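So, chain A:
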Amino acid sequence: MAPMTNDTAVRTDVASSPAPVVLSVENLDVTYPRRGGDVAAVRGVTFQLHEGEALGIVGETGSGKTTTMSALLRLLPQRALVRADAMRLGDRDLTALSDGELRRLRGRELSLIPQRPMTSLSPVTRLGKQLERLDRRPGGAAAPRPELSALLARVGLGPLAERLRAYPHEFSGGQLQRILIAIASLAPQPQILFADEPTATLDVTVQGQILALLSELRAELGLSLVMITHDLGVVAQTCDRVIVMQRGEIVETASVQELFARPRHPYTAQLLADLTRPPAVRGRSASGDPAAPRLRVAGVSCSYARPGTRRRGGRQAVPAVQDVSLTIPAGETLALVGESGCGKSTLAKALVGLLTPVAGTIMLDGLDVTRERVGRGQRSGLQLISQNPFSSLNRRRTIAHALTQALAVRGATPADEREQRARELLEQVGLDASHLGRYASELSGGQLQRVAIARALAAEPRTLVLDEPTASLDVSVTARIVDLLVELQGRLGLTYVWITHEIDVARHVSEQTAVMYLGRIAEQGPTEQVLHRPRHPYTASLLASMPVPDPTRRATFRPLAGEVPSPLSPPSGCVFRTRCPIAQDERCATEVPELRRAGASSSACHFADDVAPRLAAAGTPPIA
Partner candidate 1 sequence: MVPNNADEHDPLESLLNRRQVLRGGAALGISAGLASLLAACGGTSSSTSTGSSSSSSSGGTLSDQLVVNLADEPPTWNTLDNNIQYLRWVTDQVQETLYGFDDELRTIPILADGMPVQNGRTATIRIRRGITFQNGDPLTAEHVAATFNAARGQGRIWAGALSSLVRAEAVDDLTTRFTFKPPYTGLVDRASIIPIMHRDFLRVSNKAMGTGPYQWDSYVRGSQVTLRAWDRYRDGAPKTARILFQIVPDSATQLVNLLRGDCDILPMPAYAQVPSLRKNKKVTVYDVQAPVDIFFWLSERMIPDVRVRQAIAYAMDRRRVVEIAYNGLADPGEGPIPPSADGYRYAERLFSAEPDYDRARALLREAGVDSFRFIYISTVEPQQKAMAQVLQQSWAEVGLVADLQLSTYAAWQSAWTTGRWGISTLFSMDGFSSGRGGWSMTNPLSSTNPINFGRFSDRRMDQVLAGVNDAPSSEARNRLWGEASTIAQQQVAMVPPVYPRFTAAVGTDVKNLPIAQFGVTRLDLKNVTVQQ
Partner candidate 2 sequence: MPEVSSTLPTGTATQVRADRRPGRVRRVGRRAVAIVNHNRLTRIGFLLTALFVLIAVVGPMILGDGTKQDAGILLSPSGAHPFGTDDLGRDLLTRSVAGSRVSLFVALGSVGLGLLVALPIGLVAGYFGGTWIDELLMGFVDVILALPLFVLGLFLLGITGTGGSQVGPVFVSATLKVVVVIAVGAMPFFARVARAATLNERQEDYVNSLRVLGVPRWKIIFGEVLPNVLPPVMVQAFLWMAIAIFAEAALSFLGLGIQPPEATLGNILSDASSYMLTGAWWYSVLPGAFLSLIIVGLNLVGDGLSDALDPDLRT
């Protein structure tokens, strides 16, 4: 992958000098007529896109960023009323074009990279056929096969070129997104690339790869890019200029450097402040007694039966978690970090008893909760907060029902006091009694997550397992929920196992961090140490793959190559060696590294003691 530092510099210059405008929008309004008042989704949006420029449109859910793009591409539903003073592509008036003319523009001069690669290709047609259909030459002829292979090779799918005969489900999400990028950016006469949250469904390392590929192709082909995202890190790493949207309006437009250095609008400032926060100040004494930890996980392994192999005799166990040991003192937080499929959610399920480990013990306050005899009452000391608040509450039940039911199960509260107690619980999580009669569908994501927390608290737990509690929430809401959880921890003396893929969150909330890769702990230790002086190349790579919300630090953005291997056939020796920048053939391929002490942390790398110099030698910049 080409180094990007230079490109960035060049592009910044381009942006500042008046390059010709390729797309201009003036006073765009999008309204949905409704009974009882129209809903304005976009109001008075005005912006320009220059040739070769990367424009970021940032905003939270409902801010109108996707609606703006859809209005431009005329992809909105019929009932949406679109009005604009002007929408021009070069010297053509987009509002004057017929549907047919606009359709011809889409896919030729205006290309779209969709949010969900998995659902953007037909699942029943071979890839080659779909590419042939999509990539129509001006004369209507299909592209010949060799050209398609070259196309795939260009987006880094070289060895897959012969897989034109494969079906979409045989590719990973990252590969599919590469294919869609190939389709979009290599259209006949591409001018503007619209990318609608192109990495929202992808893992951190793959996200990095895709962003890098996009920047690279853009530089090479001189395309203009409109990047729609909620992630300020993505903007910082890929865009020249940024539009910040809130409730359908543009609140700020600035160059990327300026925006991050001197945000002018309070909303932007708040967004940035929420993102880059120092570690939470703990109002509690470090009462953790290492001799009697709250939660001790010893040698836990979990496996799944492979789906589709349940027939007689053919049951194949897929190892998901292997030999994981953790110790968490009371009142502390352990952050569990890793990519999807690393086993962190499986471990969470094992902790709360949704899954019985095939080996190992889980001791809660000295009591082995994996034993079958352990009753519900003893188990209730461990509660789960799951990732998606919209799914963690029954949408056909009221909040009151959810809370009183939890209280009823716990049995500690007499029936006539439950409603009172439910109200107290809601207050504890920052909601009030008026929410009791509501249904889940009437609450926002943040409110739902608060209710989920309140419900877990109803069981009077000592430990909460938080499975990516903020992953599906907007930035500002994330910060509020994190604050609430930190506050509750201080107030109630809770112990947290906090699963996250957001390094910032881990840094903010945890005393200890464990990094998992392919079901094993790669590195574990005090958060300060692990996230700033990684002793495992995977931790270092993970950190480098994160799009940091700081445009001045593009140099350190160095996504890890490759994808996570299948747990069905893990690599021999060190499981990370296939992607490791410092792997050495003989030792890493044959010897399984033990988790051992390295500095203040433990690392499962053969070279734990000198990871940093080796990485530097391999060309990976050090972590700041």
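Here is the rule we use: a contact is a pair of C-beta atoms (placed from the backbone, for glycine too) under 8 Å apart; a residue touches a chain by one contact, two chains touch by 3 or more; residues count from 1.
Candidates were picked such that all candidates are chains of the complex that A comes from, given by their letters.
Treat the numbers as computed from the prediction; the structure is a model and nothing was measured.
Candidate 2 is the partner touching chain A in this complex, chosen from 1 or 2. Interface residues of chain A, counted against candidate 2 in their complex, comprise 60-62, 310, 349, 352-354, 376-377, 379-380, 382-384, 386-388, 391-398, 400, 405-406, 409-410, 419-420, 423, 427, 430-434, 436-439, 444-447, 452, 455-456, 458-459, 474, 476-477, 480, 484.
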